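All protein chains of the complex are present and in place, except for one that has been dropped.
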Amino acid sequence: MSTHTDYLHDREFVRTFFTTPTAVEGEDDSAKMLRGAAQLRGMEAPDVWVPDNEDATAPSMRDEGIENIIDVISEHGADYPGEIHPRMVWHRDSPATRYQGFQHIMELADPENGAIEHIDGVVIPEVGDIDDWKKADEFITIVETEHGLEEGSLAMSVIVESGEAELALGDLREEMGKPANNLERLFLLVDGEVDYTKDMRAITPTGELPPWPELRHNTSRGASAAGLIAVDGPYDDIRDVEGYHERMTDNQAKGMLGIWSLTPGQVVEANKSPLPPKTGSWLLEANGREVELNEEDGRYVYEGDRVELEETDDDQYRLHIGSNERDLDGDELSEALLDLTSYIPSLNDIVDSMEEFEAAKEAGRGAIAMERSATLVIDGIEVEISNDRMWDEATYQAAQTPITLFQDVYENRPDQHEDLEELYGEDIVERAIVVG
Amino acid sequence: MSTHTDYLHDREFVRTFFTTPTAVEGEDDSAKMLRGAAQLRGMEAPDVWVPDNEDATAPSMRDEGIENIIDVISEHGADYPGEIHPRMVWHRDSPATRYQGFQHIMELADPENGAIEHIDGVVIPEVGDIDDWKKADEFITIVETEHGLEEGSLAMSVIVESGEAELALGDLREEMGKPANNLERLFLLVDGEVDYTKDMRAITPTGELPPWPELRHNTSRGASAAGLIAVDGPYDDIRDVEGYHERMTDNQAKGMLGIWSLTPGQVVEANKSPLPPKTGSWLLEANGREVELNEEDGRYVYEGDRVELEETDDDQYRLHIGSNERDLDGDELSEALLDLTSYIPSLNDIVDSMEEFEAAKEAGRGAIAMERSATLVIDGIEVEISNDRMWDEATYQAAQTPITLFQDVYENRPDQHEDLEELYGEDIVERAIVVG
Partner (left out) sequence: MSTHTDYLHDREFVRTFFTTPTAVEGEDDSAKMLRGAAQLRGMEAPDVWVPDNEDATAPSMRDEGIENIIDVISEHGADYPGEIHPRMVWHRDSPATRYQGFQHIMELADPENGAIEHIDGVVIPEVGDIDDWKKADEFITIVETEHGLEEGSLAMSVIVESGEAELALGDLREEMGKPANNLERLFLLVDGEVDYTKDMRAITPTGELPPWPELRHNTSRGASAAGLIAVDGPYDDIRDVEGYHERMTDNQAKGMLGIWSLTPGQVVEANKSPLPPKTGSWLLEANGREVELNEEDGRYVYEGDRVELEETDDDQYRLHIGSNERDLDGDELSEALLDLTSYIPSLNDIVDSMEEFEAAKEAGRGAIAMERSATLVIDGIEVEISNDRMWDEATYQAAQTPITLFQDVYENRPDQHEDLEELYGEDIVERAIVVG
């Protein structure tokens, strides 16, 4: 029997949620953007593509938007490499908007229009409490029945952009089991921080969005408890690639592995972000700031001035960190630097460690020490450091998340095989898809 | 039909919650402080004034406190510019305290005492889970019926100062609809961090209060989901004006726009804090610290030494940030500084942008670029920066929160009109009250 935390859809991971306006006024072809996005491939193509018939499209263009979705997806949908989940109109406080959303879904899903066979589900924005989610679910059920589709076959993803919807995240697991709904169709829980900020009436001096760490935690936890996938909202400052990466790193530490993308450029960044790096790297905590060391001929060199090192005598060193200084012999120095460093493993490193642990387990050992060593260079002085980390079943399973994601990507995105092989090399890709 | 997120009371925003002891022993007139507070006006008068018959008043003085409230409010209540919500005694674990609270409310609300017509509601401290909130609600309903007041006409605000009460914040939306209670009377959700810290058994080395970010988030979310208003607890260090402002800025980013005030001086700060500034300002992120630039003749000058700039050749610059340095031409420099700066818009700026967007919308455009440019000066070198930010309906609505607050203040606090006009100028106040 399945438990609620099994993933019921094809994808267990979604890195990217890319929205495109469905109809733009004033163009010769109002579906031009949609047509362009439908032909993206490889790293530029998202895991989930969202023709956006809500906020990205002017209200007056939304009926035309539905026709455009049908037009473009019936032509290009069969070849699209990701999943397709158009966003409909919906609002917890407006029956008229909800009814319009229902009519749009009915139209989209008409088999005679030729698009629905390529559509995986719909995205419902502006949901309220769980009873509001059920209204959308019920409309989709009716649409499925009317058009002879299997009940529950259309996925439903929601945008969490109100306090009520955030509270509903705690009810999902219980409600999804009830016979009077088909909430098992739920797929993505997507945060929408712009409208959430408005709904919460938050103010920041510069007008930038608050970070909302609790919302993201609650979304991720709701997804985890109900076998769904958590996705963060849009990052508006498109030029700020570094900021986008920092946000994704923060999200990943919360278990939120997917993010909205507004441009193909953001899609590329977000598709790559949760994958392990090609090469490992060492970080030095230099007086309160983490600095990546430069690899030179297999040694890792610190080039800043926040940490300084001098040899004061034979096997005697003085280590300066900010205004603090310590006199150490070689072993103490090695120990001190070990405490200040950390290592970011590559895909290769992770696969190596997993294979090693699997072999040990087969040989009847439950825990093994994984050694990691390096030569650091500070102010021209070389220091060897070496660390043993115990791996047991739990470490192994926690390390597995990026590999499981990698495998999910590999299985579901053949159009990215070439990119992955180019990025990591064929050999390591081959090993990564079978380990674990 | 109203939804639960409509605001059912006169005020949609409350900036200030000011408590005053109801009876002080050893004074000629035990109501002296109450009498003084009742006569505050303008920025010194809070949005919600709370004659405090609980913690601020000695247990032995609390019956006299009720008499004092009646005495002072029947005399001064008609002219008081804010709302009046006395705090009663209550405790989730003490039936005797709850019964005393009931008796006090009954006495306060007796129309023959002449105070109730000026009292907007009561504050109930130390509530537990939702069933405890219902006990207080029921007592208030009985008081209303006994005294011929309309059912639900007395507002009820609660102090959230226990784990149980924090959990109850998630039940409000569902419970407020039930026919067996009048919880629609709920008005403010006020955090009480001193007792909450005790209830959670938290310890800090210096004894200062923990920051409790999750409690404040949950209070703000509970308020948002149920159409209520979130207010933070007291800030004990009365001398620390800067710290009080930092706390308010942090709260505002959580959607918690109100705060407790212990003195008229704190009331002034808290009444002004969520209002946009009179003049805009530029911030520079200087090696990990945000610094406000000094305006001089329309240019914005950086005067610290965390960022340094030199011209190395014609249209060639070297930008030093900490130990990092970059060689840039003029365009790259402008781009780099744009990334490091942010702008805090003034009330005037916000009204301008909203008016501009409204005009664009009327002309059929759904999104427009708002330009913001400035001349920065670093180490004597002038650099022009310019930023386009896209505004769509969602940006517009999120920007509206401080304006809606401003309008709520203007409508409900005529005694502050003069202060506002002095602060911003009559012209901008006139525009701010009609925009949106």
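Letters A and B mark the chains as written, and numbering starts fresh at 1 in each.
Rule of thumb we're sticking to: a contact is a pair of C-beta atoms (placed from the backbone, for glycine too) under 8 Å apart; a residue touches a chain by one contact, two chains touch by 3 or more.
Here the structure is a predicted model, which means the values were calculated and not measured.
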Practice task
From the listed residues A:76, A:147, A:254 or A:431, report the one that touches the chain absent from this view.
Solution key: A:254
Completion exercise
Only one of B:203, B:363 or B:434 touches the unshown chain, namely B:203
Handout entry: Sole residue of A:206, A:279 or A:397 that reaches the chain not shown, by the stated touch rule
Key = A:397
Handout entry: Absent-chain contact - pick from B:12, B:75, B:174 or B:195
Key = B:195
Handout entry: Contact with the hidden chain (one of A:76, A:118, A:217 or A:306)
Key = A:217
Exercise for the section: With the full complex in mind, choose from A:61, A:225, A:238 or A:291 the residue touching the hidden chain. Expected result: A:225
Exercise for the section: List the residues of chain A that touch the chain left out of this view. Expected result: 3, 5, 13, 170, 173-174, 213-214, 217-218, 220-225, 249, 252-255, 257, 274, 283, 323, 339, 342-345, 364, 366, 390, 392-395, 397-402, 405
Practice task
Name, in rising order, the residues on chain B that touch the hidden chain in the full complex.
Solution key: 55, 58, 92-93, 129, 162-164, 166-167, 170, 194-195, 197-208, 210-211, 213-215, 239-240, 289, 304-306
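What we mean here is this: only the chains that are shown with their structure count from here on.
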Handout entry: Superposition rotation for chain A onto chain B, Cα-based, multiple of 5°
Key = 120
